[in-house]
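Sharing a structure with you now.
Complex shown without one protein chain; remaining protein chains in place.
Chain naming follows the written order as A and B, and within any one chain the residues start at number 1.
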Amino acid sequence: MNILVCLKQILDPEVPARDFRIDCAKREAERGAGNLVTNIFCENALEMALQFRERTGNAKIAALSYGPATAEESLRKALAMKADTATLVVNDGNSKPDPYTVAVVLAAAANKLGGIDLILVGREAGDWGAGQTGGLLAEELGVPCISFVDSIEALGNLLRIRRQTDWGYEVFEAEPPLVLTITNHEHNVPRIPKVRDVMMSYRQPLTKWTIDDLGIDAAAARAGNTYYEVADLAIPQKETHCEFVSGDTPGEQAEAFAKCLAQIAAGA
Amino acid sequence: MAASSHSIQRHVGGGFLIANSACDEVFTREDLSSAQQMFGRIVEDFMRTEVLPRSEQLYAKDHTATRDMLQKAGKLDLLSLDVPQDYGGMGLDKVSSAHVGEKIGAAPSFGVPVMAHTGIGTLPIVYFGNEQQKSRYLPLLASGEKLGAYALTEPGSGSDALSIRTKAKLSPDGKYYILNGQKMWITNGGFADVFTIFAKVDGEKFTAFIVEREMGVVSGREEPKLGLDGSSTTALFLENVCVPVENVLGEVGQGHKIAFNILNFGRLKLGTVNMGGARQALNDALTYAIERQQFGRAIAGFGMIQQKLGEMTIRCYVGEAMAYRAVGDIDRALETAAGHDSAAVLKAIESFAAECSMNKVWTSEALAYVVDEALQIHGGYGYSKDYPAERAYRDARLSRIYEGTNEINRVLIPIRLLKAPAVAGAATDVNVAANGPCAAPPSDPLFAREYELLACAKKFVLLALGCAQTIYGKQLSTEQEILGHIADAAMETYALESALLRTSKMVAAKGEGNCSAPIDIVRVYASDVADRVRHSGKQIIAALSAAGDSVLPEVVRQIADYPVFNTVAARRRISDVVVKAGRYPF
Partner (left out) sequence: MSNIIICLFVSDGFDKAAQGLTGAAQRLAQQVGRQLHAIIFGTGAGELASEVARFVDKVVVADQSATAEYAPESCLNALAQLTKDARIVLLSNDIYSQEIAPRLAHRLGGSAVGDGVAVEMQNGAVRVTRQVYGGKAEAVIELKRSPAVVWLRSRSFDPAAARATEGEIIRAVLDAKPDTRTRVVERKREDSGTARLENARIIVSGGRGIGGPEPFSNELQLLADLLGAQMAATRAACDAGWVPATWQVGQTGKKVAPELYLAIAISGASQHLAGISEAKNIAAINTDAEAPIFKHCRFGVVGDYRKLVPLIRERLEPVCK
């Protein structure tokens, strides 16, 4: 089974709101002092691929990213987590390409890599959170798509796939090739790579392609905005003042807190 | 010409006094490779997922939890960075290991057990073990399956390490040494499995032994300490502990070599570890200062607070510059050390003993300043256990005491500087000191005045060293106060140069416009260095008054000539930069 995991590198979403700033002219977040990290759902996806390989003993895992040069770090980490290969399609165009553009690029890269049976992508990215790349990628490739997946098992030639719903879960049987978008679960928390594997990962080859290598409309891809565009971006101002309940002892504090709770519970 | 006989060996211990480095010759934190940064992130992810959620267990000294955390760290190879690959370790360069230490230093209750295990708990075997000992113990220590500790100190023997009273007597059948005695303040004492224990064979020959707990080591109660709540610290009771003769580490009577060399190694790492703690404390203080409002605005905007935030930033920046520079120089020396033979490695590290000591003293005192001001910035809340400041304050205190007290290290610094052949020669040859390579500072339009000051400072340290040596000869080690002042001047010189080089390198890479804060940092620090070295200088001159030397006062006068610089405005600018970033941005 050849599995392709798509990874996106983003500004650390754990940067506190206090330190988060936007560049109004560019309509995107300021780089600031925050780290660049791999989107958590992409790491959940990679973790699921790794566990699938461990259980079935038979899968090759290719990591792929469409991003700026710094995205190489995310791919090195993927190699350190023991993905087999890593490919970077360098984005030298729009720094926030719309999801359709990303899907077109990823589909072309997947075709160029060839022989892919299963593609795993994160359900959404922690920066723009569009949640569309997986679905659009499936359409580009003409394959089915199941979203919010948290479990994948081999079942002969088929896959048994569980996905989360608002009220519980659904289980599918599906035939590859297909695209799955992955969500977080207790069992797919990404592993931390070992030091030795990090060292190894920097010695492994990493393929780099440009948009021109993919045989798609390069100008449209670089423009990255034929599907949609960010027309405005702002940080909403919120005014709340928290009242810390008074009390010198836990008992007194609990009394005051309970009063506030009861007031709202009754009045509502 | 005199200069040629001191052909530029600036990258050996003490070399900073007799030569000038170019910024591309020193390692700075900005030079950390992508892989090295990733090692750091492994530690951060590990701390966040495995350590922080179980802080309460750690502070309660739940040894099962601590052992579990250490073993999980071991699975990620975090305990084996300094163990050679032949014995199951990563055999990493010292910069990588130091950077990992910086990340661990952010949580000392976990960091200290880790560093005690990987440093003094394992390295004696790495560098002094024979093949059997290394094969037997290192893989287990590297993985964390067995945890290590180091037992030298005794109730009656701390700084005076050679005065220990634990005895070792060979058994009649010649197969065992029987150890009797007591050790004190042993980190990891409550749970370690393998100890490096020092004892005197026949009450005389200072020897190191590898002792397993099952051989009869008994741990005392957990010592109630001021801080480092998560770190196990106990006495060890050795009552007729039978240690096989195969477990003598190194040679009988040669244990002092192990003791002194391992201390150098520990000090080497402490620079970045202390700075990791300082960085964390500064970030906590920033968070508070930005959010706390008084008189209608954030306290981060008030002058008193800006001054503190500015100075704390300076201490972090300069400390990192020193620590990474020293570790980088040592890595370079180790690269050339023949085949990583233990003796060669130790010799290389020993040659930088002065730098290791300077880093230890300077960074531990910088850490003390930062945690103290961080607590102060929190006001009343700094005194409360609900906030992180008080724990950091308590945890930091030990760093001025362990791995050799700062007093001992201050005495050692000038002694060791004088041991470096190039320095000894330059110090006692007044002409060289006064007119040598440092007489001509590198031309740098951005930092012309700072490099001039630096040249004077180097000259001063050399002259002071030479003078003191000439006057006191072999009695020099008894003149502790003078040695202390010379040490201070040497540390400030090393620190200033390290900061200058770090900033120059940054400017070359990013342009002056993008380095306004580092440039301000260097200028403020230089201004303070001028005052501090002048102060040290006056004390030294007065104490050495018998010298009748006219060169020293002249140099001190030149140092005092460093132009007045508006440090108030500069610290405000530095503070604004870090407040805007929301965290220490370097």
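Things to note:
FYI, a contact is a pair of C-beta atoms (placed from the backbone, for glycine too) under 8 Å apart; a residue touches a chain by one contact, two chains touch by 3 or more.
Everything numeric here is computed off the predicted structure, so don't read it as measured data.
The hidden chain makes contact, of the residues A:114, A:205 or A:250, with A:250.
For chain A, the residues touching the chain absent from view are 13-14, 16-18, 20, 22, 27, 29, 41, 98-100, 103, 123-124, 126-132, 135-136, 138-140, 143-148, 150, 160-161, 164-175, 178, 183-187, 189, 225-236, 238, 240, 242-245, 247, 250-251, 253-262, 264-266, 268. Residue positions on chain B in contact with the hidden chain: 53, 287-288, 291, 381, 386-387, in rising order.
Assume only the chains that are shown with their structure count from here on.
The centroid of the Cα atoms in chain A and the matching centroid in chain B are 40 Å apart.
Within the complex formed with chain A, the chain B residues making contact are 34-35, 38-39, 41-42, 45-46, 49, 75-78, 80-81, 90, 92, 287, 290-291, 581-583, 585. Listed in rising order, the residues of chain A touching chain B in the complex are 16, 18-19, 32-33, 35, 72-73, 76-77, 80, 189, 192-196, 198-199, 201-202.
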